[in-house]
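One protein chain omitted, others in place.
Chain IDs A, B and C follow the sequence of writing; residue 1 opens each chain.
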Amino acid sequence: MKKFVNDPAQFVPEFMKGIALANPDLLDYTPEFQMIVRKSGVDNAKVSIVQGSGSGHEPAHVMAVGPGMLTGACQGAVFAAPPVDACYETIKKCASDAGVLVLVNNYQGDRMAWDMATEMATAEGINARQFWINDDVAVEDSLYTVGRRGVAGNFFVIKACGAAAEQGKNLDEVEAIAKKVNDNVRTMGVALTSCIPPAKGTPIFEIGDDEMEVGVGIHGEPGRRREKIHPADQITEELFEAVSKDIPFNSGDRIALMINGLGGTPITELYVIYAKAHELAEKAGFTVVRNYVGEYCTSLEMAGASLTILRLDAELEALLDAPAETAARIF
Amino acid sequence: MKKFVNDPAQFVPEFMKGIALANPDLLDYTPEFQMIVRKSGVDNAKVSIVQGSGSGHEPAHVMAVGPGMLTGACQGAVFAAPPVDACYETIKKCASDAGVLVLVNNYQGDRMAWDMATEMATAEGINARQFWINDDVAVEDSLYTVGRRGVAGNFFVIKACGAAAEQGKNLDEVEAIAKKVNDNVRTMGVALTSCIPPAKGTPIFEIGDDEMEVGVGIHGEPGRRREKIHPADQITEELFEAVSKDIPFNSGDRIALMINGLGGTPITELYVIYAKAHELAEKAGFTVVRNYVGEYCTSLEMAGASLTILRLDAELEALLDAPAETAARIF
Amino acid sequence: MAEISQEQVERAIKTTCATVLRNEHYFSDLDGLAGDGDFGTSLATGFRVIDKEWDQIDKTDIGAMLLKISMLVSKHVGGSSGPIWGTGFMKGAMLTRGKTAISLQDLADMLGSAIEGIQARGGAKLGDKTLLDALIPVHEVLKAHAAGDQDPGATLRDAADAADKAIDETRSLVAHRGRASQVGERSSGTPDPGIVAIATILQDWCKDRGIARTPKAAEVAKATA
Partner (left out) sequence: MAEISQEQVERAIKTTCATVLRNEHYFSDLDGLAGDGDFGTSLATGFRVIDKEWDQIDKTDIGAMLLKISMLVSKHVGGSSGPIWGTGFMKGAMLTRGKTAISLQDLADMLGSAIEGIQARGGAKLGDKTLLDALIPVHEVLKAHAAGDQDPGATLRDAADAADKAIDETRSLVAHRGRASQVGERSSGTPDPGIVAIATILQDWCKDRGIARTPKAAEVAKATA
């Protein structure tokens, strides 16, 4: 296991401590619940935006806390939903007179934990509501599972809701924006390698030296198929095709285009993908209004990438444009 | 080779095209010289800051172009200094009445190329000057080599000089700032894995499953020693010790602390290191005024990290605080 | 009418702590076959705290005790297991408020209520290859004995048999819930770790009460060896 780690059981609290130490003016860290909230506290005139999920997807979710983004977030162990109490305490800590919107990536463990937490909070009189994000087109809905997974599109839901909340929109309005983003955002990813959860110490799946997993999930869930690795342009075409045909997106659409790294892929390779994706978008008649190239929702040190398209309208464009600040920063 | 790449020979121009497409308002790309300059052009009242080196270290160097940072940069093939002409054209394109400061990371190939380019530009009446950055404490000066290597400390030299140039400081003053930063910044890195230059197709060095290279260079150059992998805290102690004892830094120093990822290490592991480094800094009596956790100077997809300490004074603090914008961004 | 004393319930919980802690890695390994390999760790994180804080746990009555246990699970167990086991204990607590002894029928009702709660929480049904595939037949056993011989020993042995049997009966199924459902067909042929955990706990309860029985599923044999 080629990792910077001490006791694997302490991996999550240790990196959260690092995030907190590095952002003393921005963030407030409660180790007991692996919870991070804005230092500036809750504004009762504004809807609070909350999220929480397994660790290993950073900068999602605790590194997405900050003005214009999340009000607070909690994390579970690597790839495991947080305990119910952590979710409950996060809602409680972020409780606002204007209400709390809980953005839940659509996984069974996360949904159950936030269900319980929201019920508990509601029972205490907190105005909390859940919204499920499910942008991954790789895996179709099925009778048996909880449905499509929530992946990198998550960033756009947070960004738009965070900005709307900042502007003082009410809970219904912010929820409507979450729905609009989720209805208009689609993602698919591809993995070239697996990753190793520190506590597990071994890869979560086996993959050949010349293979890739098309449509991989951010916990290493299998996707659509296992294939020989293709040239970057061909992979990009596959992702673009799958994503753009899903809603479908239409010629003339104004879009945000995201190439998200899964953790182990260097930024340059993401730009190789971006170059092709941008070209394909223009060929399809889309206008790329904003773009995002980097890490937004990762899977530990997995080498891989995902492509996200969000259809914009004037409202969403303005929300994406709005200022925001998180622990993920350059300067 | 688990990479998103098409023809490996086109890797650099393809990712540069992606960077350009993604930043149409910020950057101007000249494929012929693998050169990127600010879209806003040159301000003759301000010193231009220029850099260029082999590719594979992104966001250094072309992704460090932007207001408050570099005026322009050019890149060579992966890990190879740019051709002399590219350097010359970059100086020419960035030529300002106030002068051009060329920040060269201290490698033989880069120095020779920029030497020639600066001579050529000077012969044409351009007021260009070079400054060598050499913050890596891993390898001692020696009679035979060009001396210490320039690594992640590079970011601070660019940031400070970029801000100073923006403020209208003259060439002597900006050069003095480069010198002040370089004199007060020290770095050491450690690699857990090698990386694979696309055109080479094989790792640049062999390393055991349980080994790390302490003091590694950003082109995979060997460092101080090969060791069994240690817990993150112990590695951090080693890096901190080597770096902080080098100038040495003193109790009471106000510092900027950077944990830089080498490309394949996820942000969470960098924060595990940061947590310990911050603690060690406080124990040593330093005040961490600013911190930087993320990728600033990489080595393709190498798993590894480096620790940089910069001693601050009021002038440098203000320069680091100054606004800046580059292709490396979150929102 | 056979009574189960609070002391017996406490003893069963303590035994469960031992079972879960002993099998932390084994249960995770089983989860790793088709799921994400965290089941043992998730569960053990909670039961380690229950074990450690045992003396401080409110034991006024069975309900108070189970409520506290449910709270500790909610606080410390992540993943799907947190809500599932937390809900189970919570439902049991609600039916035992103020009681310091319960009948076999009470126990059957508690489990029935727990099953309902878990189904409402996670949406799984019989045959989805979750621990419900052990709990539901065990519930049938409890109901039958409560209405019949009321022999706690025989009840426990039959319950352990039922859970044990569920492992092999569901082995070839495809998981429809939890992370294991995400590997599709690949989960067929591997045992469900939740079912193994229930069977192992019941087997350890048998052992603790001196009820001789030999596990059939290899996984229970291994987990109780």
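The working rule: contacts are C-beta pairs under 8 Å (C-beta built on N, C-alpha and C of every residue); 3 or more make two chains touch, one makes a residue touch a chain.
Keep in mind that this is a model prediction, so the values were computed, not measured.
Counting contacts over the entire complex, the absent chain touches B. In the complete complex, the hidden chain is touched by one of B:M1, B:V84 or B:A322, namely B:V84.
When the full complex is taken into account, the listed residue touching the unshown chain is B:E221, out of B:E173, B:E221 or B:E317. Among B:D28, B:D43 or B:D115, the one in contact with the hidden chain is B:D115. Summarising the interface, subunit B meets the missing chain with residues 54, 76-86, 88, 108-109, 112-113, 115-116, 139, 144-146, 197, 199-200, 204, 217, 219-222.
Heads up, the rule we're going with is that only the chains that are shown with their structure count from here on.
Using CA-based centroids throughout, the chain positioned farthest away from subunit B is C.
Among all pairs of chains, A-B has the largest number of C-beta pairs in contact.
Rounded to whole angstrom units, the spacing between the C-alpha centres of subunit A and subunit C is 34.
Subunit A and subunit B have CA centres that are 29 Å apart. Centroids of subunit B and subunit C (each the mean of its C-alpha atoms) stand 56 Å apart. Shared interface positions of subunit A, defined as residues touching 2 or more other chains, are absent.
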